[in-house]
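With one protein chain held back, the other chains of the complex are shown just where they sit.
Presenting subunit A:
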Amino acid sequence: MLMFTVRRILVSIPVLIGITAILFVMLNVVPGDPIALLMKEHASPDVIERVRAQMHLDDPLITRYFRFLFAALQGDLGTSIKLNRSVTTLIMNAFPNTLYLAGCAALVSWVIGIPAGILSAVRRDSFVDHFFMGFSLLGVSMPIFWSALLMQYIFAVQLKWLPVAGFYGFEYVILPAIVLGWSSAGVIARLTRSSLLEVMRHDYIRTARAKGAREISVISRHALKNALIPVVTIMAIQVASLLSGAVITEAIFGIPGVGRISINAIQARDMPLLQGSVLFATVLVILGNLVADILYSVLDPRIRSQMRKDAR
């Protein structure tokens, strides 16, 4: 178990180095001088020269990359050009808001997705099944920015049940969490359904039925235990992707999270801020995948023995 975890963590390291390299190269070959942008036309050429030297912008790309990498390892992501504040501080101030939103969205997707998937599997090809599967297909086919507007229009503008946008309390998170959670709920429901259908074909389910167990206990006590293993691991990945994918939802509902930082950074052409926030989100996704894999091996001993076999 420990070996597996250690090996899995080691595998993530080249990926981490890879994403920092790709991100750094992409953002540092940008045409257009950030300093000229920062100072507008007021600065004289020698001032610009001095600031460039101060920010080490004249060093070779590879030197700058390693400086960036080592600073990032120590938690220093540079200074925002526009806001003149530490990028790490800005992200850390915004992260709890994103976490709150993503947590609520994840909760919505589990509370809707898992029961919907179970019901669809148990009542396969019935009206309930078609209804939930249609609902989840709708969830993954709707652009989030559009469903967000629709929700705002119906529940905030027309019915006046909830606030349109802002971030001042629990009622402000309800709509964004539903919008963000719906698309994930679709994925969870489909996976729960197919996984449960798969498990129900096994012999031990037939045995349970043969010994006279009631259908409800066959499903809840025997089938679900195995059927939910892939679902639980997907949940870990999904929390990470919700954390990073909240960009659009945060923009529309005016939630001051990490996604909003990325958008603002693009609009202000604030490279260090964009670099920091994208790196942060990507590391979250990698961590989510890591947790999912480890969780999978904890929950399902078969995976572990498979891994051991592969290693040999």
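Here is the rule we go by: contacts are C-beta pairs under 8 Å (C-beta built on N, C-alpha and C of every residue); 3 or more make two chains touch, one makes a residue touch a chain; residues count from 1.
One rule holds for everything that comes next: contacts and distances are computed from a predicted model.
S.K.: One chain of this complex is not shown here; going by its UniProt record, which of these names is it: "Iron-sulfur cluster-binding protein", "NADH-quinone oxidoreductase subunit J", "ABC transporter permease" or "Glycine cleavage system H protein"?
M.R.: UniProt lists the chain left out of the view as "ABC transporter permease".
S.K.: Among A:L162, A:I263 or A:V298, choose the residue that contacts the chain missing from this document, as touch is defined above.
M.R.: Answering carefully, the residue with contact to the hidden chain is A:I263.
S.K.: Specify the residue from the set A:M26, A:V47 or A:L107 that touches the hidden chain.
M.R.: A:M26
S.K.: Out of A:P14, A:P60 or A:G169, point to the residue that touches the absent chain in the complete complex.
M.R.: Considering the complete complex, A:P14 is the one touching the chain left out.
S.K.: Considering the whole complex, which of A:F4, A:F145 or A:Y296 touches the chain not shown?
M.R.: A:F145
S.K.: Thinking of the whole complex, not just what is shown, which of A:S80, A:S109, A:S244 or A:S297 touches the missing chain?
M.R.: With A:S80, A:S109, A:S244 or A:S297 as choices, the missing chain is touched by A:S244.
S.K.: Spell out, residue by residue, where the missing chain touches subunit A.
M.R.: Given the touch definition above, subunit A has residues 14-15, 18-19, 22-23, 26-27, 29-30, 137-138, 141-147, 149-150, 152-153, 157, 190-191, 194, 241, 244-245, 247-248, 251-252, 262-263, 266-267, 269, 274, 278, 281-282, 285-286, 289 touching the missing chain.
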